[in-house]
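Yeah, one chain of the complex is gone here, protein chain that is, but the others are all in their spots.
All chains are identified by letter, namely A, B and C, in their written order; residue positions are counted from 1 within each chain.
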Amino acid sequence: MTLTSFKELALKYKVIFFDAYGVLRNHKGMLPGIPGMFRFLEDNDIAFYILTNDASRSPQLLAKVYQDAGIPEITDKKIISSGMLARDYIQHKVKQGRLAYLGTEASAHYIQGKGLTTVSIAELDINTSEDISALILLDDEGFDWNIDLNKTLNLLRRRPIPVIVANTDVTYPMAKKDVAIAVGALGNMLETLANKTFIRFGKPDSQIFSFAYEFCTRKNKVTKNDILMVGDSLGTDIIGGNKFGIDTCLVLTGNTLPENCDLMIRSTGIIPDYICESVAL
Amino acid sequence: MTLTSFKELALKYKVIFFDAYGVLRNHKGMLPGIPGMFRFLEDNDIAFYILTNDASRSPQLLAKVYQDAGIPEITDKKIISSGMLARDYIQHKVKQGRLAYLGTEASAHYIQGKGLTTVSIAELDINTSEDISALILLDDEGFDWNIDLNKTLNLLRRRPIPVIVANTDVTYPMAKKDVAIAVGALGNMLETLANKTFIRFGKPDSQIFSFAYEFCTRKNKVTKNDILMVGDSLGTDIIGGNKFGIDTCLVLTGNTLPENCDLMIRSTGIIPDYICESVAL
Amino acid sequence: MTLTSFKELALKYKVIFFDAYGVLRNHKGMLPGIPGMFRFLEDNDIAFYILTNDASRSPQLLAKVYQDAGIPEITDKKIISSGMLARDYIQHKVKQGRLAYLGTEASAHYIQGKGLTTVSIAELDINTSEDISALILLDDEGFDWNIDLNKTLNLLRRRPIPVIVANTDVTYPMAKKDVAIAVGALGNMLETLANKTFIRFGKPDSQIFSFAYEFCTRKNKVTKNDILMVGDSLGTDIIGGNKFGIDTCLVLTGNTLPENCDLMIRSTGIIPDYICESVAL
Partner (left out) sequence: MTLTSFKELALKYKVIFFDAYGVLRNHKGMLPGIPGMFRFLEDNDIAFYILTNDASRSPQLLAKVYQDAGIPEITDKKIISSGMLARDYIQHKVKQGRLAYLGTEASAHYIQGKGLTTVSIAELDINTSEDISALILLDDEGFDWNIDLNKTLNLLRRRPIPVIVANTDVTYPMAKKDVAIAVGALGNMLETLANKTFIRFGKPDSQIFSFAYEFCTRKNKVTKNDILMVGDSLGTDIIGGNKFGIDTCLVLTGNTLPENCDLMIRSTGIIPDYICESVAL
């Protein structure tokens, strides 16, 4: 394992894509040195975007966490969430009817105000569901799993509708070493039980990279060679970036611990172009 | 599809294994002709057992449903439930510590009174779980899925314990055409998330057939050739019976509809030895 | 099922993406009316591309089939094959060492001449494989499955290298109703046995759509709203197009038979925007 200085590495690129959790922050809050690092990027005219498997809150609310931690550089324009891809899908593909969702009111932001009526599965009367035209899984919170997962399964048995999972993650980290079951895992269970093919958005699927790339080429004159993806997870950030054809940098402040790093790269065959201890300068 | 008369077929065997749901009863109650059929078996000295993927209630409570419907022949001695196999496993293999379970108080019957302390996941404090020596999944009811599935996952991340799933079914039928998510499906999700290998009991796995076979050879002098398995599901009752090496009979009163029967046999390659419209005489 | 006239539908779009097999040709050759249809597109200034899960032959050779059948409009510039994405990955990500491949000499076209030495698994001596830097699965032909699949598995156990599967299909159609096992299925088996995560290119994955989109935006001023994807398979062409956010049209000349169409849409929940009997005018 050869470690690279993130500062020197960053200067080689015009655009940097960051994963959020495990790279910029963790369950205790912002990681050390993050505000200074973003100031350094701005000073050196390096553009950046945060690519996150998150449909639980709007880009505005996601950005606010960074702003409140003293990083004014991160505005909602810098956030690329899997929820935004789900929103795009809905706009292109769902023309009529009511849109059912699993998630909180905050997550429903992604699908509201698009001219479609939305209804939480929690509030849906399954006996008057003939006009439901799509189902979207946004967040693991905001509904009663016992009641509403069963209701969702029966909705899918009755109605031939597309299902969109707005977050591919199966767990997310909690305080200490614990995790929470994410909406991606609930989606996997429902997909198997309903025997359907769901549509998923989020790393490592290339569409979020493609979305971010389109986004940044509108503002910056860049090619894939000018972009670096920085993440802490081989199975999402690194393999996703590799497959999309951009350079990748693994950091050791999250899922991949320094002592396991070599073994994990060997056993998965997922090879980052660079490894940095952290993104702190 | 050639239909056989169940009455004539039954007379060829010394022992009949019945699946319960879809064969003897459904969501509306006992199917027509069932009490008379069991009287016929008794009159003709044909032994019978009910093999059921159920760990939600004791054999006594499971038998009571039939007795209350006017079938006194079905006592708790006639019930072979997957819960009984799980109980056996616990007795053989868990020697100390506390036994954690997902399920109702009624389902905990299977694991109580064996000299082990049991604790519902709902009541477990995960921070004092060092003495938990096994986890058993008994029923989909009796706990809060949002809270307790997460607690279970984190218990499995902390403690290297065997996990027993006392029911392989992933759904069970409800009124009309709806289904409910069974504990088997929750077990599949947790097994994937925890990256462990769980131990499962229930059809089509051969151990429940083996258990029933041992049970009936104690009382009756029989070989596998003397036994008929009757069920409504190709993927559990019929393939399980076929694999165990006993004759199998598909009935069309449950999961397999008369109009789909031929297609389902062709597409699965699971071939019952006989097909009967129902077990009514 | 409401059928649309392909002629009228085509006139609404600036660009059409076609699947090849089951849409333009089948095991007997070109489908009726295809040459006339392409002339119609040219006359009406509608651009087109053929998106195919194929890494067995170069775009030149793939195009030649159409040209030989009297469709001079289809040049190699019109072909977007999954092999081209694999080639791109190799160029971006494999900087040194030897590149091992499974496939024919013709398929190796995609990875040769990029400054890397390539070696067929059939010719590889596994005892001198320390310099192998990546493995690419191109075609199911060109090697001895008994010997070379075993050799490949052991290579992956010895060397921590990325593996690229240049065709996601698990089978492809042969004469009559038979199929052949495609390299995608061999890749799935090897991935499970080696316990790695392979990188796959081809429909329904969005990267081939993204690649085609970039390709056509270079020449045509179009947005996603101007593009129609035409295919015969719900699980690759239609769900892939839907997810990418372009309009989709199912044709009934291949995998999806007219008599099963409604049932398949209902049971999968994959809904094309349009259905046409064929692409013949």
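One rule holds in what follows: a residue touches a chain if its C-beta (ideal position, glycine included) is under 8 Å from a C-beta of that chain, and two chains touch if they have at least 3 such contacts.
Everything quoted here is computed from the prediction, not taken from an experiment.
Taking every chain of the complex into account, the omitted one touches B, C. Contact with the chain that does not appear here is found for just one residue of C:3, C:180 or C:257, C:180. Screening B:250, B:265 or B:279 against the full complex identifies B:265 as the residue touching the chain left out. Within the full complex, the residue among B:21, B:49, B:66 or B:89 touching the omitted chain is B:89. Interface note: of C:106, C:193 or C:264, the residue touching the hidden chain in the full complex is C:193. Touching the omitted chain from chain B are residues 88-89, 92-93, 156, 160-163, 195-197, 199, 205-207, 210, 224, 235, 239, 242-246, 265-271. Within chain C, the residues in touch with the undisplayed chain are 144-146, 149-150, 153-154, 157-158, 170-171, 177-181, 185-186, 188-189, 192-193.
Heads up, the rule we're going with is that only the chains that are shown with their structure count from here on.
Central chain by Cα centroid: A, whose mean Cα position is closest to the mean of all protein Cα atoms. Computed from the mean C-alpha positions, the centre of chain A lies at a distance of 41 Å from the centre of chain B. Taking the mean of the C-alpha atoms as each chain's centre, chain A and chain C sit 28 Å apart.
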